[in-house]
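The complex appears here minus one protein chain, its other protein chains still in place.
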């Protein structure tokens, strides 16, 4: 949304100085701001950075004295706080999803839609599926047979839920998420004649997502071989994450972008798996464990709250010991050189 | 599917004890099972874990004597075997795709559909494409011009095949797979005036997928710069895998989740690339090589069947040598300290 500096000052309860007619449409940090942006500074120690900003307007505290290069200044008690309020004003309005079913949605007659559900254009919902009250199923979504989506859950466009998937209430499922794909499971070996065979193991289970879970764009969570792959309540999953079949995530955990959890692994309560980390299959991670970025965890971690890094993942101390090795070796080499000289002298004596 | 313990016992040929009316709808391991689940135990050594299970019913061997906390017990000869049968009973029924074309599918008149093909709602198939007998093209799929999809291949919802892509028979392509995107290729340098230029290199080839290949959710396989990116028969690819342009995978290999293979690399027969591993471009990997999780392979591997780990990928022995370094250094430091004392004493003598 675009607004003049004067209008914005009025909305923020601030005092305008300079050209109140300048049009503003976004918030930008002092260094990245462009013409048309509002920036902000609370502390005079950034005066040099302020002097270089390209923002058209700036939020400053009441006692700021130095010159600023912006067309307009808005004086406020707390520039950080006012900036957050301005960001809400500039934010693209969240699309309104008035309850109702788009005429192009293909919904099987057996589907049970709750009250005040929204279903967008070209969405497909197959038989025996139930959608809870107030849920929003956006455009171009595919929901297979026998699924359940909880009340007030928001499913963004182009998500797929394969048959039997269960999603709790108050969840947010971002674009391109794939729930319930077949787990990766094959039997292989050799026929009596020596030729290789590879046989698919039927993936007979489901995916179940607890209440209040958020799942980021293009993340994939596979259905269980038998039973359920489970993501517990309030777990927050970022983009492009892989959750293998039969994984159990107790709840209240975070999985950051591009991390992966292999099949049948159990993650305790309140864990944090950082970006690009990988956790092997068939292991258990205790409550509150943190796995650092790009770490690889080959074995169970039994100690609650432990922080591990590296591949294979270990404590910070153990990783540091390896990175210090070159320095230690260099010191040892000079010691040994000196000793050799001493011993040669002694032998000569 | 929900079924009573008595009905299940009858289907499994087992004997019911306790409350046969208890409703069951899933299989769960002893520790994860919830009320409504069936669990199983074959061996009396797990008696303590059995004592804590929350399962409503349990499959036990005929000679089990200890108390169990479940409402119902089903006695069978082989609890593991019976459990697999129960899992099949509970499994969400696979959706039936009766041959036919959904009226909303947009299919160019030049497209050749085989016998008994299924095409789902809102799928788009462009001109000159051929779909083999018995293939299932699910809802919301996009298949570009001049593609060929083999007999009995199953394409799940929201897959895209760019123009010219060839998929063999008996393949399974999971949701969100992208076949035939442009390979990453640019010429860059500087104009005579010093300004940078970046020019796209036309990606003129195709993707060809052999028979019996399975490709996991949201995996991407790029079209060749010229010729073909090739995934050989019976290769099984997991979720979120990247296969670059002009890669050749001979066949019968496995690529686990989030692994990536850079452009023009050749993978031999029967290789296994573990999760999050990366293989550089323009190299060759011999038959039967295994690349460990998160390993990074910068150079060709000529030795068939070699197992490598780490980045840069090397043998287990070489990686172990590095991880043992801190311990070795510690030992060396105490040796050197002792030697210094000895030498000092000798010099003093």
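So that you can tell them apart, the chains are marked A and B in the order they are listed, and the count of residues begins at 1 in each.
Simple rule for what comes next: contacts are C-beta pairs under 8 Å (C-beta built on N, C-alpha and C of every residue); 3 or more make two chains touch, one makes a residue touch a chain.
All of these numbers come straight from a predicted model, not from anything done at the bench.
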- Determine which one of B:39, B:53, B:220 or B:290 touches the chain that has been left out. B:220
- Item | Which residue of A:116, A:133 or A:214 touches the chain not shown here | A:214
- Full-complex contact with the absent chain, from B:82, B:234 or B:262: B:262
- Task: Please pick, from B:31, B:163 or B:287, the residue that touches the omitted chain in the full complex.
- Result: B:163
- Per the whole complex, from A:15, A:44, A:62 or A:121 the residue touching the absent chain is A:121
- Note on the structure: The listed residue (A:256, A:273 or A:297) that touches the chain absent from the view is A:256
- Note on the structure: Listed in rising order, the subunit A residues that touch the chain left out are 26-29, 32, 37, 83-84, 87-88, 90-95, 102, 104, 120-122, 138-140, 156-158, 172, 174-176, 212, 214, 216-218, 234, 236, 238-240, 252, 254, 256-258, 270, 275-276, 293-294, 310-311, 322-323, 325-326, 329, 332-333, 336, 339-340, 343, 346-347
- Note on the structure: Had the left-out chain been drawn, it would touch subunit B at residues 106, 122, 124, 126, 140, 142, 144-146, 158, 160, 162-164, 176, 178, 181-182, 184, 186, 196, 198, 200, 202, 204-206, 218, 220, 222, 226-228, 230, 240, 242, 244, 248, 258, 260, 262, 266, 276, 278, 280, 294, 296, 298, 311-312, 318, 321-322, 324-325, 328-329, 332, 335-336, 339, 342-343, 346
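Throughout what follows, only the chains that are shown with their structure count from here on.
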- Distance from the mean Cα position of subunit B to that of subunit A, given in whole angstrom: 22
